[in-house]
Every structure is written in structure tokens, then in C-alpha cells.
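In this view, the complex is presented without one of its protein chains, the others remaining in place.
Every chain is named by a letter (A and B) in the order it is written, and numbering of its residues begins at 1.
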Amino acid sequence: MINGTVDIANSSRKMKDSEIELARGNGNDPIEFVVGFDALAVYVHPDNPLDQVSLEQLAELYGEGGDVDAWSQLGVEVPGCSSDEIVRVSRQNNSGTYVYFREAVLGERRDFRLGSRDMHGSKDVVDLVENTPCAIGYSGLAYATDHVKMPCVRKGEDGDCVSPSVETAIDGSYPIARPLFMYTAGEPQGAIREYLDWVLSDEGQCIVYEKGYAPRGDVNCS
Amino acid sequence: MFEATERNRRNRKVEGLFRLLFLWMTCMLILPVALILGVLIVRGGPAISWEFLFTRPINNMTAGGILPALVGTVWLVVVALIASVPVGVAAALYLSEYAPDNRLTRAINLAIINLAGVPSIVHALFGLGAFVIFFRFGTSILAASLTLAIMTLPVVIVATRESLQTVPLAFREACWNMGATRWQTIRKVVLPNSVSGILTGVILEVSRTAGETAPIMFTGAAVFMPFLPQGVLDQTMAMSLHLFVISTQVPDVPEHMPFGVALVLISLVLAMNGLSIAFRVYLRGRKKW
Partner (left out) sequence: MTHAADRRDLAWWIDRTMQVLVLAGGLSAIVFIAGIFLFITREGAGFVFDRFDFREFFFSPRWTPTSNHNPTYGALALIAGTASVTGLAMVVSVPFSLGAAIYIGEFATGRVRETLKVLVELLAAIPSVVWGFIGLSIMNPLIIQVFDVPVGLNVLNSGIILGLMAAPIMTTIAEDALKAVPDGYREAAEAMGATRWQVTFKVVLPAARNGLVAATLLGVGRGFGETMAVLMASGHSVNLPTSPFDSVRALTATIAAELGETAAGSDHYQALFTLGIFLFIVTFAINLAADVFVRGGRRKYRRRGRRPAASANP
């Protein structure tokens, strides 16, 4: 989109100011549309007894200078993971998922700790966690399968623990949910306008819902 | 006399042991090919059907077939061949028929070795910087194929040069003595006698080109295209990238699908290689001089 090769670009993160500058420099003025919301679920192996995790624990686990390295520090003993070591699974450093997780969990000024497995796709993350008792990972709720477990996430030590779901993403109670964007180069015209209108219509938003994402507002999907 | 036989016997035993060790080592290199093929056939075989080969992927690539990827790979290979075969044959003709033993020739040879040795991802960066951005082809079959063409150029050059050099010098001398120019000699005598050798090189290049992934990732291959490419400026799906995508990116892909794609890809590549090898053996048996 920045280089002008496509008409619409999907993104799970906001464009950076520098990227908007680059696009404008190439004669493409990006227009932003929010088309839905996505909850980032935390995934663990199904045998893992971990039921809940706090944002602070996640930050110490994934963040630079963090000191959580072992499952025993989270108060669980994981069957099949004799080393007790937490295998951190993350995403490659320019994916929207990675950037949003950093923003929501680590905060503006903190970076990821190095040494996590930075997978290329969300499916990779889920696959790896599915096969690895020691692993913990994060990824869009839409990528969930029956072979992984999603602990609920709470804010602070005694906040309410909320399970990730489309509903909790819509009502805003789930702490790691993000908007999903589409960007067009300039005000959309013709077929592009029609497509966007369809995506934002009830019909389009119901497809968003069916695929495991949260629609923009209240829609009635039967 | 007795001592000598004792030593002989021991030597023969040691020799047998070494022979076995080296044979085992050779087999350890070859065994994986057989194992991989076996696993792919067993686990990917059930996925293969006419429908799999000749329909489009549906449901976010979790079902349906691989037609656009198959067609895309054919496009990429054909365009790459059109670009690289003339250049490669010309380069080989120069090296085999014209080049004196000087610095320039050594530099050309070194450049060929490096074209083959530069990492494929560096070729990808080059394709992006040169064809996609500088020459403004955009991400397209053209940009991807040209990248592949340059990367596989050494395959054509080396095979062609080898086959040109098997034509005996006496053939050329006979022709020159009749007053023919260098080019007339090449066209009437050298090329006809080596064209089949060149063909084995071209087939080998097809196999190389079809399997490459990194060079086309950023230059022309798309993760998903609902339609078939219409021209060289379109993007396209490709078998190799499709295997990467459905085995790492797409959720809920049934297990047999990536195995099926891998089986089709490897069959394609090995069939081309086998063809090239069979052709070579046949030629060697038929050689008249």
C-alpha cells in the first residue's frame, strides 16, 4: 500500500507516523477503517494446569529484564515438562500481533526479552504450543484449536479474570483486544468503496463474527 | 613368505572394513531421499486426486486444490527459461568457443561460480531492489522470473559448456578448413552436435527454478490469489511458497494437505531431474566419437 502496489491493505496494527509519511511521499494518502476487533489469547499446552495469568506476570515473562523463567514461579507444575523451563513463543518483530502485545502487556517503553521463538505465522505459534508441554504463546483468538488451552487473563493481582472470547472482546472486559484495520490509498472509490461498505455491513460483520473475531458494533447474526 | 601372507590377509581385512565404512557413509547420504519420499507418499498420497490438482483452494486454503499454484509455477518457470536460456547458451559459447585464457575469462568464470553461490535470499533482495523497485515491474511474474533466471543462469552455462566441449576439435577444424566462418561452424557443426546436451541443462534448470522459494517471496509470488495469472505483470501463487504458507501460516489446514503439496512439488522436481539424467545416460550411450 505504501509503495502503491495494492488498493487495500489489511493490518492488525495502526500505521506508524513514519509509514504514513512514506506513503504520502509516494502520493498515497492512507485512509483508515476499523473493521473489527481481535482478542489476543494466551495459549498453553492442554496438560498445563495454569488456569489464570495476570498481565503483570506476562510482562515479567516476556519483557526485557523480566524474571519469570520457570513454571513453578507461576505456581504450577506442568506434566511432561520436566525441566520446568518456560518456552516462550512469540511472533516476528514486525507483525501486528507482536506490536500490539508489546503495547498492551509490556507498555510503551518496554521491549521484548530476546530468546523467545519468534514464529512466522499465528498458526506456527498454536502448532508449537500444541506440541510442547513447556510452551506458552499468544495469538489471535481466531487461531484457537481444540488442542490448546487458553487461561483467563486478569489485570493486577486481584482483578477479575476474563476468558478470551468474541463477547468479552466486544464489551471491552478482556484486557488484550485490539482493533483490526483496513487502509486504502486515498478516499475509496468505485469497487473499493463498494467492497468496504460490504465489509462494514451487517453481512460482512457477521462473517467477521463467524471467523472468531469481534464485529465493530452490535449486529444481529442468526 | 609366511609373514607376507599374514600381512596380506590383515591388509585385505582392513581394506574390506574401510570399503564397508565408506559404503555405509554413502548409503547414509542416499537413505534420506528414500525415507523422505516414502513418508511423503504415505502421508501425502491420500490427498492427491484430479480434484486436488485441478481446482482452486477454498475456505481460506484449508480445502480444495492447488491449481493456481501449479499454473503459477509453470508461468514462473517458462518466463525464467525464456530469459535465461539464450543468455546462458551465449555465455557458454563464448567460454567454450571464443574465450582466450586470460583475466577476463577467469573473471567470467568466477562471476558464474558466485552467481551460483550467492544465497538465494540475497538474490531475492536484488530482485526486489532491481526489478520490483528500480525497473518498476512491481511484484509480478516478470520480476520473480528474472530473479530466478539470474539465479539459475549458472546451471545452463555449465551444462551447455560441458556439452559443447564434448564436440571434438577435429569437427571444427574440418569445417574451418573448408573456409567457413567461426559462427557458421558453430551453427552447422557444434550446436547440432550438442543440442541434446544443452537440453539436459535446461531440464535441470526447470527443476531448480520450480523448487525455489526465497527469491520469489518478495518479487512476485502471492500467498493467495483467487484467479489464475493473465500476464507477466500479474502476481501469482507458486507451489513452493504455497507449501511454506499452508505449513506455517494458515490455521486448520488438514494434515494431509501440506504433505500432498510437498509430494506434488518433489515429484515434479525429481521427475525433471530424472528426465535430465536419463537423457544424459542415453546420449552417452549413443555418442559416435
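By definition in this document, a contact is a pair of C-beta atoms (placed from the backbone, for glycine too) under 8 Å apart; a residue touches a chain by one contact, two chains touch by 3 or more.
From a predicted model like this one, the values you see are computed outputs, not experimental measurements.
Novice: Among A:Ala59, A:Leu74 or A:Val99, which one is in touch with the chain left out?
Specialist: Checking the options A:Ala59, A:Leu74 or A:Val99, the one contacting the hidden chain is A:Val99.
Novice: From the listed residues B:Asn11, B:Ser49 or B:Thr166, report the one that touches the chain absent from this view.
Specialist: Selected residue, touching the omitted chain: B:Asn11.
Novice: Counting contacts across the full complex, list the positions on chain A that touch the omitted chain.
Specialist: 2-3, 16, 18-19, 22, 81-83, 85, 87, 92-95, 98-99, 102, 108-109, 111-112, 114-120, 128, 131-135
Novice: Applying the definition given at the start, please give the residues of chain B touching the unseen chain.
Specialist: Counting only chain B, the missing chain is touched by 11-12, 14-15, 18-19, 21-26, 28-30, 32-33, 36, 39, 86-95, 97-99, 107-115, 117-126, 128-130, 133-134, 150, 153-154, 157, 179, 181-184, 186, 207, 210-214, 217-218, 240-241, 243-244, 247-248, 258-259, 262, 265-266, 269-270, 273-274, 277, 281.
By our rule, only the chains that are shown with their structure count from here on.
Novice: Counting in whole Å, what is the centre-to-centre distance of chain A and chain B, each centre being its mean C-alpha position?
Specialist: 40
Novice: Can you list the residues on chain A that touch chain B in the complex?
Specialist: Going through chain A, the ones touching chain B are 3, 5, 119-124, 126, 142-143, 145.
Novice: Considering only the defined contacts, which chain B positions touch chain A in the complex?
Specialist: These residues of chain B touch chain A: 133, 138-139, 248-253.
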